[in-house]
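Once you've had a glance at the structure underneath, I'll fire off some questions.
FYI, not all chains are in this one, though none of them got moved.
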Amino acid sequence: MTILVLNGPNLSRLGKREPHLYGARALADINRSLAESFPEIQFEFFQSEIEGELIRKLFEAEDEGKVQGVALNPGALAHTSIALRDAIASIRLPVVEVHLTNVFARETFRRHSFVSEVCVGVISGFGEMSYRLGVQALLWRLRSEVGK
Amino acid sequence: MTILVLNGPNLSRLGKREPHLYGARALADINRSLAESFPEIQFEFFQSEIEGELIRKLFEAEDEGKVQGVALNPGALAHTSIALRDAIASIRLPVVEVHLTNVFARETFRRHSFVSEVCVGVISGFGEMSYRLGVQALLWRLRSEVGK
Amino acid sequence: MTILVLNGPNLSRLGKREPHLYGARALADINRSLAESFPEIQFEFFQSEIEGELIRKLFEAEDEGKVQGVALNPGALAHTSIALRDAIASIRLPVVEVHLTNVFARETFRRHSFVSEVCVGVISGFGEMSYRLGVQALLWRLRSEVGK
């Protein structure tokens, strides 16, 4: 089983960016820990600052057929990108939205996510643990679909 | 370690209530499964249709000192109860908000939760798996606090 | 045939409460007249100031199986209670919303009812006659369902 972990703008700054908010570990470290936590799963990691590259990655993942699910941290694009939303809606892969911080306890403009409406669900506020919970949620979802 | 699983209005209807949305299992079954998934943890389960009883339970949990964290499914009170929000803000116990359905993909009035702002984080959309992820998030939080 | 007449907060004040708005008769009198107007129907009457008790009553009515329909005057909860709305949506009993006053001719905050969206219909503005019309509407609904 392969899971795509997709990170949007500014997540390349983890470790450097406002560590009181986002923690002190770099994205590479978080990815490594995540892979170690789920040794039975293949991971594909991708990050970009560019909305269109994230969209393309979703299409590739769908078309190549290796990936079974996506853990997506859209960063600030959650709040502004209808294009990303439409991309998720246009593929059949299940996508779980994850956020490091509790976006609902921050500025008003972070309250609404265009992306949430087309994801399986949302996990927000648990630092890098959010990714681990996101992967578990995906596994649960994939298994329950198989069970049908 | 003891965790309080607190459920708000209408969650007593699980299994009977719109099963296409909320699943076919009763709350008691979900609670039992949850306890079996975490054999090392003590659980206290409480459900009420009454906002004030949920608030009292939070205070009791804090005052008696046995409970270390709360997994809260506030149901519809998430969207209307500032009193519940203030109760969570007034205790020191960490609270994780969980929802069975993806509330962000439903009616507009379910988009805003007064409660989220004072919780550690939010998990929404994974059926009864949401509770399991919520408990894991709490464990992570409690351990990272201990580690400080 | 049994019909539950459910009254929300402040309706216990009828007769005492702003009689120019709500009329001079107590709730007990209204209930008695209602029963006399429909001698062929069994009535169950319940009033509470507490949102959660109204929700519980709806669940009891559904679970015990005696009641076939509900005439609900939610009082001010119409405008604020998503929990009550969800409770109605979670049962199969038809519910008709009734109001003594014409809520659409009063303050702006009385214009929207969360409850209306999940009821069969709404009757508003005819004093205690609203209950009688509500019961007739329920009878019509129940008969037309039987006729299917």
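A, B and C label the chains in the order they appear, each numbered from 1.
Everything below uses one rule, namely that a contact is a pair of C-beta atoms (placed from the backbone, for glycine too) under 8 Å apart; a residue touches a chain by one contact, two chains touch by 3 or more.
For clarity, every value in this text was computed on a predicted model and none was experimentally measured.
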What is the total copy count for the complex if 3 chains are drawn? 12
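As a convention for this text, only the chains that are shown with their structure count from here on.
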Greatest Cα-centre separation from subunit A belongs to chain C
Could you grab the centroid distance between subunit B and subunit C? Build each centroid from C-alpha atoms only and quote it in angstrom. 31
Separation of subunit A from subunit B, taking each centre as the mean of its C-alpha atoms, in whole Å: 23
Please list all residues of subunit C that touch 2 or more other chains. none
Which residues, counting only subunit B, touch subunit A once they are in their complex? 102, 104-105, 111-113, 116-127, 129-130, 133, 136-137, 140-141
Subunit C-touching residues of subunit B, taken from the complex the two chains share: 8-10, 12-13, 16-18, 48-51, 53, 75-77, 79-80, 109-110
Contacts from subunit C onto subunit B in the complex sit at residues 50-53, 55-56, 59, 62, 80-83, 85-87, 89-90, 114
